[in-house]
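Structure first, commentary second.
Subset of chains shown; positions unchanged.
Letters A and B mark the chains in the order given here, with residues in each chain numbered from 1 onward.
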Amino acid sequence: MEVTKETLLGFYETMVTIRTFEEKAMELFAAGYIPGFVHLYIGEEAVATGVCANLTERDFITSTHRGHGHLIAKGGKIDLMMAELMGKVTGYCKGKGGSMHIADVDLGILGANGIVGAGQPIAAGAAFACKYKKEDNVCVCFFGDGASNRGTFHEALNLASVFNLPVIYVCENNLYGISNCQRDHMNVSDISDRAASYGIPGVSVDGNDVMAVYEAAAEAVKRARKGEGPSMIECKTWRHRGHFEGDPGIYKSAKEQEAWIKKDPIIKLEKKLLEYEYASEDELNAIKDTAKERIEAAVEFAKNSPDPEPEDVLRDVYAD
Amino acid sequence: MKTMTYVEALRDGMRFEMNKDPNVYLAGEDVGIFGGCFGQTAGLYQEFGPERVIDTPITETAIIGHAVGAAASGLRPIVEIMFIDFTGVCMDEILNQATKMRYMFGGKAKVPMVIRTPCGAGVGAAAQHSQSLEAFFTHIPGMKVVMPSVAADARGLMIAAIRDDNPVMYIEHKGLLGVEGEVPEGDVIVPLGKADIKKEGSDVTIVAWSAMVGKAMSAAASLEKEGISAEVLDPRTLKPLDIDSILSSVAKTGKLVIVHEANKTGGFGGEIAALVADEGFDYLNAPIKRVTAPDSPVPFSPVLEKAYVPGEEKIIAAVKELFA
């Protein structure tokens, strides 16, 4: 698969934007601007980026509790995201959802989700709608290694297979579900092997290599658009931070952490860009600076936005 | 008007909307060629084909979960859960996805879906196939709950439920499926949230729904003979509840008896009693009585099942207590 300079630089920009967003969220959480739970995507940026590069606005995704990266990669607006994290009325959900529920249905983003594994059948449903309407759009479902043990995984992948739905199940295997590491929560090493239980093709790729992710997803999306049914992709990756902000991560060994930090997907891509001479260090820094500026602007927007009114509590429960 | 059974009427409601709106489809276990466990969907597969009447694997979680995704993406699914007892399997999808999505997204999603499911005891199906679980669903913000008691409502509420832009639990009672009634034809709905006064009366208000409406009506007939004039009110929709109609009735009668087939503790009768003991306290001149199943699982043996399901005698006895 040939990938142009522009594409690769686009990946870089997206990944850097996610990273910058997350680092800022970390800071804002520590400073008390963000209430509740925040699960950061730092270290996993290549997955959302490589996958979503294959999607258009008409395609769908379902996301997770660790959803900021998916949203940004799918085109979500960072100012509305930031405002939502702070519970502001200008946020994506008018302050009603917060980090775990950010959504943009118009962009096909069917929401982050606080229930591990809940997106799996929902994604099948969105893909069902694509097929029912005889359109060629598709749905991508992001979920974790831990989520692959939930009953929803089994039921959703089986349903997707039986109905031959245009859905791509993307497992972000960061080796842990909170403190529970993969060797303790399952007895298989490649989660993609589980696709065989449904007669679905499954592959495992280096989730820190955005190109590898992109290519695997391209293949799967192509199959889906052609009506050839669901696929599963396992992306092996690592979260740099605790499960949520505040988790010191005592269950991880320092050695393991160190080894993975070296495989940082952004550094990996930077090396490639420099090696291919697609960009100079300065140019990369310029991209980083732009990202920082965008995020700062989003923070300003969020900070200057008003809170909801108490009366809003009872709005939006029902559509009428 | 046309005479049909309750099951024909609810099926006709589905058929009517499926003919009208191509985004309406039906999915569930054995809803296709098999026609549903109690024949609810018989003939629809033949009429609308496998793309709109869809057999699923045994996979309630994915049935409801997929419906949420499909509804949020522009379709209007009707999904069947073969027995209401099985909603435990997909409760997360009902409790945390279907009904909360709109709110969590700040009003920026619509989840129009109907969950059709039979409830009720009386057919010897025992503890895991006979429950009346409506109270669970009434407690979930974002949900609507309808429980038709007669054929006309079965059809009219079905059409209204499908047209509603929110998740609706449509709970049909197994014991009513074969009961005939007059049903209006064409585009006639029964609006969600509107009670029906089945019989006017002046001495006591009996609120009953689903299969209990019939029992309340027989009880009222017997009471009439003994000089007690009972008003029988069927809320038809439990959520939203037409509390105004209940309060008006109690304002007139001063007495309230609530009848439901569900277990007493935590049943929806408590909610109605509480609303009236608050907003209608001044109308009351006697205790509020509930006639319900006892707090046990549904037993198998016909003798026990008969003792379990509230009957006419128990309603009569509860009413008479208020006049003692």
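We adopt the following convention: a residue touches a chain if its C-beta (ideal position, glycine included) is under 8 Å from a C-beta of that chain, and two chains touch if they have at least 3 such contacts.
Predicted, not measured: the structure shown is a model, and the values here were computed from it.
Undergrad: Taking into account all copies, not just the one displayed per type, what is the chain stoichiometry of the complex in this file?
TA: Formula for the entire complex, using the labels shown: A x2, B x2.
Operating definition for what follows: only the chains that are shown with their structure count from here on.
Undergrad: Mind pulling up the chain B residues that touch chain A in the complex?
TA: Of all residues in chain B, those touching chain A are 25, 51, 54, 56-57, 59, 61-62, 64-75, 77, 92-93, 96-97, 101-112, 141-142, 144, 165-166.
Undergrad: Any idea which chain A residues touch chain B in the complex?
TA: Residues 60, 62, 91-97, 101, 103-106, 110-111, 113-115, 118, 120-130, 132-133, 139, 151-152, 155-156, 158-159, 162-163, 315-320.
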